[in-house]
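Have a look at this one before I ask anything.
The complex is shown incomplete by one protein chain, all other protein chains being positioned as in the whole.
Letters A and B mark the chains in the order given here, with residues in each chain numbered from 1 onward.
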Amino acid sequence: MYNDKNSQKIVDYIQNWTRKHSIWVLAYGTGCGAIEIPPTMTSRYDSERLGIRGAATPRQADVLLITGYLTVKTLKRVIRVYEQMQDPKYVIGFGSCTINGGMYFDSYNTIKVLDKYLPVDVYINGCMPRPEAVIDGFVKLQKRIGEGRATGAKHYKENLEWYRANQKKIIPNWVMPEYNW
Amino acid sequence: MELFINILGAIVTFLVAFIVGMTYGGLNRKITARVQNRKGPPFYQNFIDAFKLSSKETAIHHGIMHYLGPAFLMVSSVMTLLIVPVFTNNGWFPNLNFKGDLIFLIYIMTFGPLGMALGSGQTGNPNAAIGVTRGLSQMVGFEIPWVMALIALMIQYHTTSIEGLMEAQAQTGTWFMFSSPFAFIAAILAMFGMFRYSPFDIVSAPTELASGPASENGGKYLFVMMSSGSVFTFAKLTLYVDLFLGGAANLPVLLLKTFALYLIPILYGMTTPRYRTEQAIRWFWGWPSFFGLLAIIQAVIL
Partner (left out) sequence: MATLYLIFIIFLGGAILTYYAGKLGSVLQDIIFLATILGATSLFYAGVHINDFMSFNPGGITLTWGINYFGWLFSLIVLGLGSLAAVYSVGYMKGKKRRGYFYFNFILSIMAMLGILVSQDLISFFIFWEIMTWSSYLMVIYNGKDDQKLGLKYFIFSAIGAYAMLMAIVMVHSVTNTFLIGNMIEAYPQMSLSWQIWIPILFLTAFGVKAAMMPLHVWAPGAYSSSPMAYTSVFSGALSKMGIYGMVIILVTMISHLPQGIWFRETLAWLGGLTAALGTLWAIKQDDAKKLLAYSSIAQLGYIITGVAIGTELGLLAGLFLAVMHALFKGTLFMVVGAIEKQTGTTNFTEVTGLIRKMPWTFFSALLAIIALAGIPPLGGFVGKWMLYEALITSNHYLLVILIFFASTAAFLYCYKFLFGFFMGQEEKEWEHVKEAPATMVVPMVLMALFMAVLGSWPGIILNPINNGLVDLGFVSTYKHLWDTSILFNSWGNQVVLKPLLYSVVAIFVFFAIVLIWKGFKGTRYVSTKDISSSGEVPGENENLTFSLGFAQPFLRAVGPVMKRQIDRYYTEFADGLESFFEFLRRIYTGNGQTYAIYVFVFVVIVLLFKDVLF
């Protein structure tokens, strides 16, 4: 009979290796940072050599890229999109606005700390980060996936009430269905 | 006992088709990247994508037809693969190809997209339905020159089985590519529609239509769809090699010939924009059908 723990380690290693080298990013530009995505994906700073590709719908995507500031209006849709994605999924906070509000730190309409509403795995700071910085961020995400530490989705499921409370506090007209995993 | 060996042969053929088809997909991305002056993913990238999709932990479905949609697609691809003779002297893997018949093949090739259409219809996503109608309309387009080419071959050599056509090529000594050139041209032009690369890729337009029929499929469903796509690619290319390029006696020759054929839609598609559906249908009824008519006339006269 096979040894459970060892074979589990091998299976985990292979799974993480494949997830590391094939990352599908949802084609959704939430803020002004999305202007840096096309240069990253095209010929000069080719991100396809790392296996990063665009995906059309949340059902097919792995990574949700929050590019730049996030208004309250967009946050409602982003939460819906995030919950429609399938496990394992990751969130990358792109730009300084996701860390501490960035340029819009005193706006009435944007959120200041992304981590309170969605579990973020990797931050890429800059305003906006150049394609080299973007690729650096993806490489960091790959390393985290490879070590098995990119567990934002599990964290979200376990602390759903805390995240929901934060989301409902800031979004006035809440119409989302309640999920029961 | 014989049944067991047949099933084993079928499984081996399926694995070969899977591996070769996925590799061709990866090579497609690599060649596209090189043409666009960048490096591109490694040639085994499609395998990594497939395994990542199959190891997704959660999955959603919209009902029983949605479940079964990718299964229909797979049935069509695998049946096509089993009917098409892979090698000229099928010593090891006879599969079902001595029962091959071109009319059955035409219908089995349309079975897959229809099953997928039923599956994605149940999702309730209007994008899926729009993509499906576009796909079916385009199919009406490219089937006409394809059937014309096949009928020309059937008339000229008085047989409807693929084995019979391969034997005719072996007997006369020339490939059909040279002795029925119009049929070959019509079939190649129809091939563009079958592979659904540019300029006929409006069916699964990623951002215009949220990828059409596949818009609600993720995880293992998308894995089955991708694998069926690669198996089907291999089966179609082998069919063309058998019909027009004289078949292949062993694996390296087969790979060489299929890759040479595969380069045609890739290299053409890289440089063209997309046709709208009605433009695509009318184009197929234009020059390709004209060559098909010439092929039939040639078959009747000669």
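Throughout what follows, a contact is a pair of C-beta atoms (placed from the backbone, for glycine too) under 8 Å apart; a residue touches a chain by one contact, two chains touch by 3 or more.
What you are looking at is a predicted structure, and each value in this text was computed from that prediction instead of being measured.
Only one of B:48, B:74 or B:241 touches the chain withheld from this view, namely B:74. The chain not shown here is touched by just one of B:132, B:166 or B:237, and that residue is B:132. Touching the missing chain, out of A:84, A:125, A:151 or A:166, is residue A:84.
Mapped onto chain B, contacts with the missing chain fall at residues 54, 56-63, 65, 67-68, 70-72, 74-75, 78-79, 82-83, 96, 99, 101, 103-104, 107-108, 110-111, 114, 117-118, 121-126, 129-130, 132-134, 136-137, 139-141, 143-144, 147-148, 151, 154-155, 158-161, 164, 210, 215-216, 219-221, 224, 276-278, 281-282, 296, 300. For chain A, the residues touching the chain absent from view are 28, 57-59, 76-78, 80-81, 84, 87, 175-177.
Methods note: only the chains that are shown with their structure count from here on.
If each chain is reduced to the centroid of its CA atoms, chain A and chain B end up 36 Å from each other.
On the chain A side of its complex with chain B, the touching residues are 14-15, 18-19, 21-22, 24, 27, 42-44, 46, 48-51, 54, 56-57, 59-60, 62, 86-88.
On chain B, the positions that touch chain A within their shared complex are 29, 33, 36-42, 45, 48-49, 51-52, 55-60, 206-207, 210-211, 214-219, 222.
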